[in-house]
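Removed: one protein chain of the complex. Kept in place: all other protein chains.
For clarity, chains are labelled A, B, C and D in written order, and residue numbers in each chain start from 1.
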Amino acid sequence: MVIDPTLMIGVPLFIAFLIPVSTFINRKFPRYLAGGTILFNLILSMLLLDAALKSPVVSYLGGWKPPFGIVLYAGPLGAMLALLISTVSILTWIYLPEYIEGGDKEKFYMLYLLLTAGATGMVLTGDLFNLFVFTEITAIASFSLLAYSKGKDEKEAMEATIKYMIIGSLSSAFFLIGIALLYSVTGTLNMADLSSRIPHADPRTVAISMMFIITGLGVEAEMFPLNGWTPDAYTGASHPVSAVFAGIVVKAGFYALARVIFSIYASSTGLGIMLVFGIITLIIGESAALRQTDLKRMLAYSSIGQMGLIITAFGMGTQLSLVGGLYALLNHAFAKTLLFMSAGAFILSLGTRNIGALDGMGKKMPVNSILFTIGAFSIMGLPFFGGFISKIVIIYASMDAGYMLIAILILSASVIELVYFLRVVQRIWMREPGDSEVKKASNASIISMMVLAAIVIVMGIYPQAFFRILGPAAGELLKAIGGA
Amino acid sequence: MIAEILVLIFMPVFVSFMGLLFMGIQRKITARVQNRIGPPFYQQFIDVMKLFSKRENIGHNWVFDIGPIFAIVGMLTTMLFIPMGGFRLLSMDGDLIVVMYLLVISGLGMALGAGASGNPNAGIGVMRGLTLMMAYEMPFVISVLAVMVYYHTTSLAEIVGMQSGMWALIILPLSALVADMALQAQFGKKPFDQPIAPAEVATGPIVEYGGKYLGMLMVAHSIGMFVEAGLFIDIFLGGGLLFHQPGIIWQVFNFLFWVLLVFALYTLAVLVNAIMPRYRIDQAFVFYWKWPTIIAIIGLAYALGVSVW
Amino acid sequence: MMFYFASAALIAIGIYMLMVKKNLIKMILGLSVIDSGVNLLLISIGYINGKTAPIIQPGVSPSNVVDPLPQALVLTNIVIGVSVTALALSVVIRVYKHYKTLNSSEVRDLKW
Amino acid sequence: MIKRLVSIIILAVVITSLFMVLSETAPFGDDETVVSHRYIYKGVDETGSANLVTAVVLNYRGFDTLGEVTVLFVAATGVGAALYTRKHPVRKNKVEASLIVKTGSKLLFPMMLLFGAYIFVHGHLTPGGGFQGGAVIATAFVFKYISDTRYSIDHVGFTKMESASGMIFAGLGIMGLLLGGYFLLNILPNGTPGELISAGILPIIYIAIGIKVGAELTGIIDRMMGVEA
Partner (left out) sequence: MLEFLNPMLRPEWMISLLFIGALLTYFAGKVSSALRTTFAIIFSVFVAFLVFLSGSRDVLTYWRPSASPMGFRFVLSINALSWFFALMISMVSALTIVYSAGFGKNTEKDNAFYGLNLLLMGAMLGVVFSGDMLSFFIFWEIMTLASYLLTTLAGKRAEKGALNYMIISTAGAYSILIGMTMIYTRFGTLEFSGLASVMGGADPMFLLITLSMLGIGFAVKAALAPFYVWAPPAYSEAPDSFTPVFSGALSKLGPYGFTLFMYGIVGLPALAKMGTFRGISDFGYIIALLGSITAVIATLYAIAQDDIKKLLAYSSISQLGYVMMGIGIGTSIGVAGGLYHALNHAIFKTTLFMGAGVLIYTTGSRKLSDMGGLGTKMPITFLTMLIAIFALAGIPMTGGFGSKWLLYEAAIDKKFVLIAPLAFIASVGAFLYSFRILQSAFLGQLPERLKGAKDPSPLITIPMLFFAGLLVLFGIAPGIPLGIIASVESYLGIPALNVSTYSVYLGANFGAYNAFTVMTVITLALLVALALFFIAKKSRKVGQTDTYMAGEVPEHHVDLYLHYSMNFYRPLERIFAPYLRNRLERLYDAFGSGYELISEGIRRIYTGDVQHYVYYVMVFLAVMILAGWWWL
């Protein structure tokens, strides 16, 4: 069967439409359908990555050559991110059943499948308006998943959803204005075609449209002033949903932003904005996390901080910084998902999100605590874990590009990060546990967490495997900007 | 070579003999100052003989026995490394810093023994002794440093050699003054005899010692007197080298002059001891770390400024 | 020219509603106003003076037909607008059920 | 008060910049761009559908519309998930519709359904298409809701229709891939433009979309009606 990126989106949509009917046949059917499709996606993305490493796989929708039809462009970067998305999605799928209570499960699985499909679409598409449509699919799917929580924490979920929706749809409106401006000046919607026409277009319109699009996509990529919704969304969502948020939605949103700035506008002002606001996001994210008492909110701020780090790394615009940024992106996706999952397991058995209740969990839930510690150590950037390699590469890149102040800020931010993570880890391992009995996490969730932990450790010990993919991936992004 | 070894063997005997003699004379002088007759000058010999011939000596444990042994070992070794008058004994193999650290051994021995005796008075005495040691080391080190910096050498023999023309006392008077103040505490004379204050801590560390232990400590103390005074003389008073002609006779004369200087220094300290009351230990500490240190620093600065090269 | 002005005004009104009005439903209405403004903007970009709708009937020649692409985009955007507003309103129903108020400054349990 | 002033100032900045950029660079109604040039001149014979917008919506940029349908589908499911209540929502509409409305709805309901069907069947010929047709059908059902207080749609049937039409659209796409090598390729012959059976799979897709949109919008309205605040 030919390896075609469109399959990765077409088949999940087809199955998604099938799911509502399937519940009438058998209660359990939606779960296995969704799981099966994501597995299919995973395998396909692996094949796609191999193919993409040799030469980018392009498929024209409806048979029309660009710029007339929509084109799906699976370069090394796109394929790698598709693989990342399907891996995180399949692992969260395994982790899922224990944490969604009430409601009709088939709707959850449908939304979950569509979220994955939407994110994969965002990552693979080569057409600007198509990118907008897929951003919308992912956004609305994440709205509904966020609103899905039932039971006692429905109140927070609903509040988080309404906030996220208002900011999200405002940002999509700006994104569309940007596209309209671009269309009015260049006349096409295909990304490659756009990047060739923009230099001849009127610079002022291009600049204004870039500002609109950056605002639109910046909300999705958690840049500083635009990430008001993030802490509430992560705290309000149920545990697997916040894991998927950190792992997939934000990553795809950021990729869209990077793709727009790097391959369409190829503008140094865009990079400058990313650099400046990346650093601000990093500092604000880490500092805000320092004073949190709610575990998930702390992880939310930490993910804002980490996204800030990734944005800064991309903002520097050299090949080395991009490789560092991508490595940080991979590491953050896996480690943060692991952290949210293990935090979910803690909160489920403890019943409260308060960090104070975590005392002495090392003895009561040893496996889960070990996994949480691995995730925390990797985010902090301690040796033997992925974060360490990405930190070194980013610091080398920033010093190479002459941004010494940025390097110092990144390092001080990671020291702050070390403080609040170690406070929690030490509370887990070094304190005496209370006497209340604790429900053990189910085997399925432990397996998925272990796989994530294994990936993170492999990223720390054997980084060459990942560098082999990241090198060409960073090269692909830089092609348009003519970077180093 | 044989002469050297003979000198090495007899020197300790001679020094301890003279030490006991001087202590006896000093007791006579203090008595006279306090308008009383005082014991005969050979009293010390009688005491030592009595102590060594005691039939039964009280001891606690093996650490208690090590105390006096270490005291004597420390004093003997230190003595051999100090050039005495003409005789340069072993000072070629160990310089001033070695001597200052060897001095510590006897103090350590006494402290160990006192500690092992289990008597709280001894413990307090040791604490006072050590605090006092830290007190007087500060000015003493700075003044000695001035000399070392001035002559740019740390070897005692060379310092003595370089002073043949002019005594360091004349070149660096301030440092000599401070060193003499420190000497007062090294001898353990009032106003700095807190460690063995009879009234407060019942003669401090040596409260449990009797019989042969006390005898050995007295011998060690007498050698110690010679060592500390000798050190001062070698550094500041040209090592007692009055006559520079070669020949054994002149060497003997020099040595006698050196012994005379020791006696003079010791008398000075005893005279001060006779009239001064005793400081509290923290007063002593503050005393040593205030004025003597400042004077020593001025002396050091002077030495630095005027140093030969 | 007048249409650009109209779409800019619509977007301005929408954003103004969002920034000033406290009530959540009014905010969602503001969002749909912005959406319609954007749609108008898209259409007016595609409009060519003096040309008719892009339906090729026997009487209409391809030369005087308006650019169909923005209209396709608008079609998609309208549906997105509808679905987002529908979902937002249903969430607002649930928010009202819990908070008994729709004032955005009261609906802030998750803060700091 | 300051808040209003500040927001007006911000707005002024944003909108005037937007307006000045637009009026400067894109003079109203200049001639068409390269891409749309091809749609206009070669659109009809390439896709076979007279309505160029439908050609663009379904054929050239069919993928967008597939995404589009998914968005609506997700929204319907989302509303269902958000407003989910254990027991089936029973309607407590107190206001009794007047006689005119009742009889009017009995008469007009089938007409509106027919009109909706007409719109999405002729999607590729006359203006309008799947989405507009579906909306008309939804209004028909709303009309029914208003008139008859106890009426509620048959959920199982609607979900089946929805899924069936969705699967047709996606299925066509996949078949296009299997047979012609490109996703959503127009496998059937274009036929003569203007005819009812023309423009290959476009009418089929539009019919599927029409049914799907009609069912979903009605579903959303039904769930919203069912829930009391």
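Methods note: a contact is a pair of C-beta atoms (placed from the backbone, for glycine too) under 8 Å apart; a residue touches a chain by one contact, two chains touch by 3 or more.
Since the model is a prediction, treat every value here as computed from it, not as a measurement.
Hidden chain, full complex: it touches shown chains A, B, C, D. Here the missing chain is touched by one residue of A:207, A:357 or A:458, and it is A:207. Here the missing chain is touched by one residue of C:7, C:44, C:83 or C:104, and it is C:104.
Summarising the interface, chain B meets the missing chain with residues 12, 52-63, 65, 68-70, 72-73, 76-77, 80-81, 90, 92-98, 101-102, 104-105, 108, 111-112, 115-121, 123-124, 126-127, 130-131, 133-134, 137-138, 141-142, 145, 148-149, 152-156, 158, 202, 207-208, 211-213, 215-216, 219, 280-282, 285-286, 300-301, 304, 307. One chain is missing from the display, and on chain A it is touched by residues 162-163, 166-167, 170-171, 174, 203-204, 207-208, 210-212, 214-215, 218-219, 225-226, 228-229, 231-232, 269, 273, 284, 287-288, 290-292, 319-320, 323-324, 377, 382-384, 388, 392-393, 395-396, 399-400, 402, 404, 407-408, 411-412, 414-416, 418-419, 422-423, 426, 429-432, 463-464, 467-468, 470-471.
As for the chain not pictured, it touches chain D at residues 7, 10-11, 13-14, 17.
The criterion applied here is as follows: only the chains that are shown with their structure count from here on.
For the pair chain B and chain D, the distance between C-alpha centroids works out to 109 Å. If you average the CA atoms of chain B and of chain C, the two centres end up 101 Å from each other. Residue numbers of chain A whose C-beta contacts span two or more other chains: 129, 133, 136, 140, 143-144, 147, 158, 161, 177, 183-184, 189. Multi-chain contact residues, meaning those touching two or more other chains, occur in chain D at positions 18, 22, 26, 33, 35-36, 39, 61, 64, 67-68, 71, 74-75, 78, 82. Taken together, the chain A residues at the contact with chain C in this complex read 129, 133, 136, 140, 143-144, 147, 154-156, 158-162, 165-166, 169-170, 172-173, 176-177, 179-180, 183-184, 189, 231-232, 235-236, 297. Against chain D, the residues of chain C that register as touching in their complex are 1, 3-5, 8-9, 11-12, 15-16, 19-20, 41, 44-51, 53-58, 62, 65, 67-69, 71-73, 75-76, 78-80, 82-84, 86-87, 89-91, 93-94, 96-97.
Across the interface of their complex, chain A is touched by residues 11, 14-15, 18, 24, 27-28, 31, 34-35, 38, 41-42, 45, 69-70, 73, 76-77, 80, 83-84, 87-88, 91-92, 94-95, 98-99, 107-110 of chain C.
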